[in-house]
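All protein chains of the complex are present and in place, except for one that has been dropped.
Coming up: chain A.
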Amino acid sequence: RKNVEDFTGPRERSDLGFVTFDITADILNGKNGLQNFWNKNTLIIFDWNVKQLFLYLSAEYSTKNNALNQVVLWDKIMLRGDNPRLSLKDMKSKYFFFDDGNGLKGNRNITLTLSWNVVPNAGILPLVTGSGHVSVPFPDTYETTKSY
């Protein structure tokens, strides 16, 4: 939504997107419809061999420059024993949402998905995508003033 010099990367002007979001997820009960790798019949995700989940919210979109872009906007480590229900409101992205170029302006289809990496005590490291994702459009013009 803004065309700003990407001060973290190459010194060219790139689109910087600002997104606020709510996340509601019920990890323990598997309402996100995933297949648990260790117990295919139950929907318990935090079993004896799960040390933690690394959750991340990623935005996926296409631009003229790049067929596929993925940007992690937010992440969180959920240890076994932590509250498995997430109910976050009005969150701002943890990381700068810079595009590689100017592909955010007028981009109608940015898909936000919540995924997680299961970290076991020992064994395989699966990446799981939650069911349920949101499409977000970006406006056609840049914002010139913004209180963020």
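A few comments on the model shown:
Quick note on the criterion: a contact is a pair of C-beta atoms (placed from the backbone, for glycine too) under 8 Å apart; a residue touches a chain by one contact, two chains touch by 3 or more; residues count from 1.
Just so we're on the same page, contacts and distances are computed from a predicted model.
The complex appears with one chain absent; UniProt names that chain "Signal peptidase complex catalytic subunit SEC11" among the candidates "GPI-anchor transamidase", "Signal peptidase complex catalytic subunit SEC11", "Transcription termination factor 4, mitochondrial" or "Glutaredoxin-C8". The missing chain, though absent from the display, is touched by one residue of A:Lys51, A:Lys92 or A:Arg108; that residue is A:Lys51. Seen from chain A, the chain kept out of the figure touches residues 8-10, 51-52, 54, 56, 58, 65-72, 75, 77, 79, 95, 100, 115-117, 119-125, 127.
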